[in-house]
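Below: one structure in structure tokens.
One chain of protein is taken out of this complex; the other chains stay put.
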Amino acid sequence: MIHITINGKVVQAKDGEMLLTVIRREKIDVPTLCHHEAVEPSGACRLCMVEITKPEWDGWCDYVTSCLYPAADGLIVNTHAKKVNELRSSILDMYLARHPKSPEIRQLAAEYGVLKTQFEEVVDGDNCILCGICTRICDTMGFHAISMVGRGHGKEVAPPLNMAPTACVGCLSCAKNCPTNYIEYNMENGGLTIWKKDFEMVACTECGKTTITKEFAEYLSKNRDINIDYFRKCDECHRKELAGTMGRISNWDREARS
Amino acid sequence: MNNRFIVKPELCTGCRSCELACSFTHAIDGVRALTRITPIDGGFKDLWVPVTCLQCDDAACIKSCLVNALKRNPVTGAVELNHEVCVNCMACVAACPFGCAVLDTQANLIVKCDLCGGDPACAHFCPTKALVWEPIEKSVKKTG
Partner (left out) sequence: MNIKNVKDLNKIKKETLAISKKHPKKVLVCCGTGCIANGATKIVESVRDGLAKRKLKDVSIEILKETGCHGFCELGPLVIIEPQEIFYTKVKPKHVDDILDKSFLENEIIEPLLFTNPVDGSKITKYNDISFFKHQQRIALRNLGKISAHDMKEYIGVDGYQALAKVLFKMTPDEVIEEVIKSGLRGRGGGGFSAGKKWKICKNIQADKHYVICNGDEGDPGAFMDRSIMEGDPHGVLEGMMIAAYAIGAKEGYIYVRDEYPLAVTHLEKAILDCERSGLLGENILGTDFSFTIKIARGAGAFVCGESSALMKSVAGEVGEPRAKYVRSVVKGLYDEPTVLNNVETLVNIPTIIRKGADWYSSIGTKKSTGTKVFSLVGKVRNTGLIEVPMGITLREIIYDIGGGILEDRPFKAVQTGGPSGGCIPESMLDLPVDFDSLTEVGSMMGSGGMIVMDDKTCIVDVAKYFLEFLVEESCGKCTPCREGLYQLHKLLEKICAGKGEMSDIEKMERLSENVMIGSLCGLGKSGPNPLMSTLKHFKDEYIEHIKDKKCRAGVCPELITYEILDNCTGCMACIPACGYDAITGKKKEVHIIAQDKCTKCGACYAVCNFDSILVS
């Protein structure tokens, strides 16, 4: 265990764990747009930057992304230093210029006092903030169905060749974890469409309720050694089945006793 | 692992105190959460079965999780879901053969029983002792 100082308070931390983890554990609010615990930090949004210094640095300080900076003994961290706040407002201002219509961006920017961008707004822009959460989750789950394509201002998230990705199983993790709810999908009539790919959902053999796609169920069964029969019923019907089984046993017990 | 969670349907009256206890214990910001335990009609007269996670040894939910959000707590023996890591892919919901991982649509989180970290609230509040959290030796002795 090591000790670091965050906003004047000495706290314990594990050597090498990322500053953001410690900051969040201390319930200090530091905004992030590209952070997700399921994936490796990437340092893309730059909102989690903090000011760091050490007594032996002679008053010199540095600005680092807390999601990627390992905690070290004696480090002094300021999560809301004047320069840090200015940096965050400036970055949110840039975001606001690029995605003026995104409610999530507008709200976060407003929290840092940016109600209107001072820069030229991008007209006809979309709400994809290129945080890479979707692509990193897809990679971590082992599908690699979508990735960042292109570079600079024209960068976008897309499947290979912009065609329905063969590797996608329709788990929807990309869409559900998008911080700006930008990734669209359509679920109706027992089917799902995402990234221009159509999927069939597994319908519960009892009640018809759908939970995941057939492709996802087959993938899990094949790669994670799960009996495919487990996927035939929905959670509710499974619970009823369990109650029925346990009920029968208890009833035998009851009859045997009486 | 010192304690074991035991369900005795023959004692359950279906009063649903366990649901309330669970729901309040897992509340987020004062908002009640979806219960992880629920008494279901066992199909026989006056027989209720409180259905909750069995904390399977070879748990399908753990196997189904592609981001390692589900892990077994070595102290309590419970399979715990880390909401920070969970990506809501529904794999565990679909894979559990007992339907004990559930989507809380209001909080938009997948929930499952975590034995309240080693002190299950439902057992505390069960008026008929249909749910008990007791030392393993005791239950082993009783059931032989």
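The letters A and B name the chains in turn, as written, and every chain counts its residues from 1.
Here is the rule we use: a contact is a pair of C-beta atoms (placed from the backbone, for glycine too) under 8 Å apart; a residue touches a chain by one contact, two chains touch by 3 or more.
Keep in mind that this is a model prediction, so the values were computed, not measured.
Every shown chain that the unseen chain touches in the whole complex is listed here: A.
Contact with the chain that does not appear here is found for just one residue of A:T53, A:N78, A:S147 or A:S221, A:S147.
Of the candidate positions A:D73, A:E86 or A:D126, contact with the hidden chain is made by A:E86.
Although one chain is not drawn, the whole complex shows that of A:I76, A:M94 or A:A203 it is A:M94 that touches it. In the full complex, chain A makes contact with the omitted chain through residues 42-46, 49, 63-65, 68-70, 83, 86-87, 90-91, 94-95, 97-98, 118-120, 129-130, 132, 147-148, 150-155.
The criterion applied here is as follows: only the chains that are shown with their structure count from here on.
Our note on geometry: chain A versus chain B, Cα centroid distance of 26 Å, whole angstroms. Against chain B, the residues of chain A that register as touching in their complex are 36-39, 137, 140-142, 171-173, 176-177, 202, 211-212, 216-217, 220, 224-227, 230-231, 233-244, 246-248, 250-251, 253-254.
Across the interface of their complex, chain A is touched by residues 7, 9-10, 38, 40-44, 47, 49, 51, 60, 63-64, 66-67, 69, 82, 84-91, 93-102 of chain B.
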